[in-house]
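My structure is below; once you've seen it, I'll send some questions.
The other protein chains are all here in position, but one chain of the complex has been omitted.
Should a chain be cited, it is by its letter among A, B and C, assigned in written order, with residues numbered from 1 in that chain.
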Amino acid sequence: MVKVAVVGASGYTGVELIRLLLAHPGVDVTCVTSRQNAGEKIAAVFPSLLGRIDLACDPVEPALIAVKADFVFTALPHQSAMEVVPELLAAGRKVVDLSADYRLREVAVYEAWYARHTSANLLAEAVYGLPELYRSQVAGARLVANPGCYPTSVALALAPLLRAGLIDPATLIIDSKSGTSGAGRSAKVDSLFCEVNEGFKAYGVASHRHTPEIEQTLTDLAGEKVIVNFTPHLLPVNRGIFSTCYATLMVEKSTLELVETFQQHYSGETFVRVHPAGSLPNVAFVRGSNFCDLGVVSDPRTGRVIVVSTIDNLVKGAAGQAVQNMNLMLGFEESAGLMALPVFP
Amino acid sequence: MVKVAVVGASGYTGVELIRLLLAHPGVDVTCVTSRQNAGEKIAAVFPSLLGRIDLACDPVEPALIAVKADFVFTALPHQSAMEVVPELLAAGRKVVDLSADYRLREVAVYEAWYARHTSANLLAEAVYGLPELYRSQVAGARLVANPGCYPTSVALALAPLLRAGLIDPATLIIDSKSGTSGAGRSAKVDSLFCEVNEGFKAYGVASHRHTPEIEQTLTDLAGEKVIVNFTPHLLPVNRGIFSTCYATLMVEKSTLELVETFQQHYSGETFVRVHPAGSLPNVAFVRGSNFCDLGVVSDPRTGRVIVVSTIDNLVKGAAGQAVQNMNLMLGFEESAGLMALPVFP
Amino acid sequence: MVKVAVVGASGYTGVELIRLLLAHPGVDVTCVTSRQNAGEKIAAVFPSLLGRIDLACDPVEPALIAVKADFVFTALPHQSAMEVVPELLAAGRKVVDLSADYRLREVAVYEAWYARHTSANLLAEAVYGLPELYRSQVAGARLVANPGCYPTSVALALAPLLRAGLIDPATLIIDSKSGTSGAGRSAKVDSLFCEVNEGFKAYGVASHRHTPEIEQTLTDLAGEKVIVNFTPHLLPVNRGIFSTCYATLMVEKSTLELVETFQQHYSGETFVRVHPAGSLPNVAFVRGSNFCDLGVVSDPRTGRVIVVSTIDNLVKGAAGQAVQNMNLMLGFEESAGLMALPVFP
Partner (left out) sequence: MVKVAVVGASGYTGVELIRLLLAHPGVDVTCVTSRQNAGEKIAAVFPSLLGRIDLACDPVEPALIAVKADFVFTALPHQSAMEVVPELLAAGRKVVDLSADYRLREVAVYEAWYARHTSANLLAEAVYGLPELYRSQVAGARLVANPGCYPTSVALALAPLLRAGLIDPATLIIDSKSGTSGAGRSAKVDSLFCEVNEGFKAYGVASHRHTPEIEQTLTDLAGEKVIVNFTPHLLPVNRGIFSTCYATLMVEKSTLELVETFQQHYSGETFVRVHPAGSLPNVAFVRGSNFCDLGVVSDPRTGRVIVVSTIDNLVKGAAGQAVQNMNLMLGFEESAGLMALPVFP
């Protein structure tokens, strides 16, 4: 059994990592950390864990973590992650970092959209952990940058079309909707029940920080510089991301032809499910699972294709994908601990 | 006091009409009809009305309705409306029809997207009841076709840009999200709480019946034939429509300039509120009210403009707009009975 | 027009007071205050108010408030209210205080359940503002203590039975459920969307501060000391209180007989609606309105009666009842500004 640590265990991604790792046949959770809950039992912070884990939260000290665990998940806010990751690597630990700190290859882009980077030297080495696109690199990495939730949903939606050159990348418009757990567990008026429930809004319009991350991957896929409109919205649900992607087709294709393209593209993938023509995904059908569900429709009236994509933002959009990356890095079966079906309803 | 009838009172639009009309200073609700609840007290069907209205539901018989009321709201499904509207007009009654039956000017378009039309002769006379665009025609009409909820949110969002020629109509993409009351009150598995709650999906992609209605109005505004991508989604909230509209700007404009264009365009309108730059609408901020809230953002990276628009689908998207039309048709103050503020939270 | 102030305008009760007062025919809102949003436009804090009120938030200074307004609503947390109310009264202003500070007649009880009282001298004068029970005293008061949301729902549920001596007060068990706006608008993890949504819990079991307030009123009604079990729960809805009350009947009564007792008891009341036998209230049917809906069932198997009671916690449970009290204190029609129907769905 590999000893693993969850750094930043008192957030929603943290508790989801623990949930998944406790069901994993090859690892033991031996360390959980939390700044604000240091000293408290993690099962007191999240009673969903009651009776199944007895650990108390350690403070966020890399030296201590490296003693207690061989493999580390860092589920910290950006900027905080870069304060601990270099030391963990130096101590010989493998790391999946769930923050944004190591996702962008160019330090200038990171600093334009986020803040100053204090370990930019690691950017060249960090592997962007979207296994369906970068599987072999992930397997050999010691530092994996776990993708953002929105970028995961978008990259998987558009990969078949961009790889095959079927759409004009200059026409890409991405309208995404996220469940509220994506906003984290910190106490903010904007995340209060009464502010979110029975509401719906756009935010970060033309300015959201996931934009350069999306563009970096789509540029890889297209083989040319891609710039997109990306508009996130806040959904009054706990979990789920839904992205509706629009692009102009370069050649006429029917819905049936496009569905077949998608099914072939993802035929070997465990976690990507392509809906048959006439059926479309719903965030409810992936809840709690590591699936990404895709649907595609051709609109002959406008010559555009519409791809809809849905994931559970805490699983395939965060903790589940992180475990998938760990599986690759440690030589486990890629799907180990991740085969639970969606919880519906 | 004008005597008014609500035909189709046992649906969500019906009960909303009653709610608004009972608060109106110039009318009396003297007749409510319902096929499935005929004979029942309407306050037993909707206990929200308890103690404030004592009427029982009549069957849907035009002759009876014409005896009991001088002005009629028909809140029936499409196809059902055209079975009663001609007779009501023939009896000298003014009608606001909330179905789709008289919204499309061309019978061929109606029949392509809906079904056979049995009173196509009325299409030339029917006025499309979006007061902010067609106010003077509404005032003189005896038959007003009350706009669909999605089309209302879209037309008000794009009117300032299309009228001013600021966007390329060929690039229009409209991503809309609707609360579940838009699906009506009939018993369908797809509308069950457990199917909708904690879910989110697209539906009618590239095929929704509101598409030709949207295009008809945008074509009027642009002065040229407009074809759009329109994608509706189902939101797990009771009320609210949110439309995110994308188009390529013909000339560079900053967000501030665009906000000013919108504010000038709507400066005399009671029910359209333009958010200042940096603030954006939320369906929660219009709930229960007749407001349409708009926000606009320019994206210099892509040269596109994003307009977000929100209404309460049962008020400005249905019953409220219907009362606004009635006010114009009967010479009341346009805002009579419609000034209630949004219920937040 | 009477000039009124809303002190503590940036909470949910504050914005609800503004919503109701802007619809009131006899008053002008001339002052709104907020500690944390001082200087900001209240319509920027709550965009639901956009276009209908242009006031900026004043700091919470009694002298300033007394200059700007003749009548004051204090919607502050307990302890904060008693810091401003005495000065407002001294300046000759009438006050409806929505905190708990003046609700309990005995200072010892207040200090046992809350904290030290700094203006206990006002307790004798303050009138408990439940108009259906204390109407005449309210009309003559200069300081009204607006009841808590739970106590309102409970007192109206049990008054007909206690006044008529039909139940044994020693057997009273009250199981209440409240929408989340009752927890206020301050940023707390426990009130986050993801903590409340799809959840349900009890809190304050056998220790909630509304217990002595409930017991004070029930003691008045029973004419003997009443002690109850009161258990509040948190409902994943924005608005609404639902209380299920159990007691042993002193004499056998059928459901029909009990419904008749309730209907007679409340026959003259505008805001209390008694459901006919076989129909029961739902929080959805009072949303946004000042109604209290009641239902009653006799259980011959156990000899107990069950009364269910529902209000909108922000209206009849706070702001609406406060306006009702103001109407009595200023000689307006008691229902002025309060006749809006529930917003359903």
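Quick note on the criterion: contacts are C-beta pairs under 8 Å (C-beta built on N, C-alpha and C of every residue); 3 or more make two chains touch, one makes a residue touch a chain.
All of these numbers come straight from a predicted model, not from anything done at the bench.
Considering the full assembly, A:Ser181 is the residue among A:Ser119, A:Ser181, A:Asn229 or A:Thr302 that touches the omitted chain. Among C:Pro47, C:Gly240 or C:Gly337, only C:Gly240 touches the chain that is left out of the view. Interface note for the absent chain: among A:Asn121, A:Ser186, A:Gln264 or A:Ser279, the touching residue is A:Ser279. One chain is missing from the display, and on chain B it is touched by residues 12, 180-181, 185-189, 191-198, 236-238. Chain C meets the missing chain through residues 173, 175, 177, 194-195, 197-203, 205-206, 227-229, 231, 233, 235-240, 242, 244, 246, 280-284, 287, 295, 297-299, 301-302, 304, 306, 308, 310, 345. Where chain A meets the chain that is not shown, the touching residues are 12, 15, 19, 22-23, 44, 46-52, 181, 198, 238-239, 273, 275, 279, 281-282, 284-289, 291, 293, 339-345.
Criterion: only the chains that are shown with their structure count from here on.
Where chain A touches chain B, the two copies mostly use the same residue numbers: shared numbers make up over half of all numbers in play. Put simply, the C-alpha centre of chain B and that of chain C have 36 angstrom between them. Taking each chain's centre as the average of its CA atoms, chain A and chain C sit 45 Å apart. Between chain A and chain B, the centres computed from C-alpha atoms are 38 Å apart. Counting only residues that touch two or more partner chains, chain B has 198, 238-239, 281-282, 284, 287, 345.
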